[in-house]
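Here it is: the structure, laid out below.
Part of the complex only, each chain left as placed.
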Amino acid sequence: MPFNENASGVYVIAATPFHTDGRLDVPSIDRLTDYYLESGVAGITVLGVMGEAPKLDAAESIALVRQVVKRAAKVPVVVGVTSPGFAPMRALAREAIEAGASAVMIAPPNTLRTDDAVVAYYASAAEALGADVPFVVQDYPLGFSVVMTPEVLRRIVTDNPSCRMLKVEDWPSLEKISALRKLELDGRMKHVSILTGNGALFVDFELERGSDGVMSGYAFTEVMVELVKLAKAGRRDAAHDLFDAHLPLIRYEQQPGVGLAVRKYLLRKRGVIASDVQRKPGASLSVTARAEVDYLLARAERASAAAGYARPTAVA
Amino acid sequence: MPFNENASGVYVIAATPFHTDGRLDVPSIDRLTDYYLESGVAGITVLGVMGEAPKLDAAESIALVRQVVKRAAKVPVVVGVTSPGFAPMRALAREAIEAGASAVMIAPPNTLRTDDAVVAYYASAAEALGADVPFVVQDYPLGFSVVMTPEVLRRIVTDNPSCRMLKVEDWPSLEKISALRKLELDGRMKHVSILTGNGALFVDFELERGSDGVMSGYAFTEVMVELVKLAKAGRRDAAHDLFDAHLPLIRYEQQPGVGLAVRKYLLRKRGVIASDVQRKPGASLSVTARAEVDYLLARAERASAAAGYARPTAVA
């Protein structure tokens, strides 16, 4: 599948469905992939943090990649290959690309400190992967404790032709997106795709600031797709109306530690995956939390409808 | 002013107004204090993180405390005394109490690691302050990198009779509040007041989980006051309607690094303070960011009105 610096739209962060006994749930993987495609995603990102990547062994990781690549067919698949070392990173990346994946995503180890250390890390990673493996830089300081200035990102993009996309989930992200786009406008940085994450909490303004789309796993993928469409169509108020209708739930879903449990609970409730179990270490929702999610869901449905959108619970 | 373990309501985190040349702006301090009182706060917290506490020297700190205590008169004032050492902490605390403040708030140094180290820290702090100085524990892992389990908080509360309040701003906070209230129900922990912070991003459910109020500096104090009232009156849907109307702006205001600039911009725009300048190191808002805040403010006004509330911009 084509994947380049012009990528845009929603590259959904895919959950990884397990059976209640902990095995990969292949039918649910297929159903989830179908749901993402029907929602209109531009791509699928597997083995991200929210995909419980570290909990899969090497064989399971590549099996999951193969399954999703085969099912997704029409859209590019990006594979998280973040690893404490370049050898296992390279091994997974090359297997993934051979299996048909389009690109890989790399977060920095949380021990990096100086600008030069970050730049050198990505240079080594790019060399380990090989020039033919496109990669995405995951810039997520809250999760990884590594802060990259726009200038550091510029150096990484400039030094490594195979860097095609930035997943900007700095907190705050808005001025950073503006700064990166200005570097490009000033001719100081080549164009790369910028997608944003951070639990989609700022996606309304991120799109206005110049991002190309969203790399989020919010349980209502079709809402993210619609948001990107509205923003690209310049329908500002409509985009904010839809976003605001979902913000209470988006906010609830991005709680650290609990967020994935909320997401899987919603995907199961909607019939997309069979079980919301996580592999250890994983959180589960208390009875109270489930009731809170149900309450927010009902409110989001009403608010969505009031804003002129279909009820988000309808799964095709 | 009375301050004990039954404290409830809004203890607003006060901004610290400066003149454009960096001096403390005394008339604005008075106007801001008046605004808080007219909004119906139960207390005022000065010299918190959002009060730019580390940017004031010792003399300015106590001057600010005196000014607010004198003006506030009717409500208790809590003073942030977080410090790298117990001697300066004690010095400020004792001066503040002598000046009429009701309690102090202490965040842990970000180098503490084990449970015992945290418990020992608060024991030493309580000893340094003296038994007659009530204190609030600020539990804010995202800001201070120190994680306190409910059990650790129970130990601190139990060991130190002068600990009267917890400012719970763990992320996530909801299950933690439930766990703390269960410890109390089970007779394992005495009652203390629990207020929440975290930029008010979860205040809707925090109140339902058992918090006694809010310690937030959201620029629309009257909204926080109203939220607490609605929650205490059991008007769940009304509380969420009001909260959701403000959530897009609340979310924007709690961006790290930028949040205080948004807050001061709004307070200035509403005529409460004369200048939104911060002392160094401080952020300022770009033209784009100001326009985003204006846009959100207009939307919040409309949504508030739609939910049946007065326009929040009206300053008494």
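We call the chains A and B, going by the order they appear; numbering starts again at 1 in every chain.
Just so it is clear, a contact is a pair of C-beta atoms (placed from the backbone, for glycine too) under 8 Å apart; a residue touches a chain by one contact, two chains touch by 3 or more.
None of these values were measured; they are calculated from a predicted model.
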Item to check | Homo-oligomer size of the whole complex, from 2 visible chains | outcome: 4
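Assume only the chains that are shown with their structure count from here on.
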Next on the checklist: Suppose a student superposes the Cα atoms of chain A on chain B; what rotation angle should they report, nearest 5 degrees?
Outcome noted: 180
Checklist entry - From the C-alpha centre of chain A to that of chain B, how far is it in Å? => result 33
Checklist entry - What does chain A use to touch chain B in their complex? => result 171-172, 174-175, 178, 201-202, 204-205, 208-209, 240, 243-244, 247-248, 251-252, 255-258, 286, 288-289, 292, 299, 303
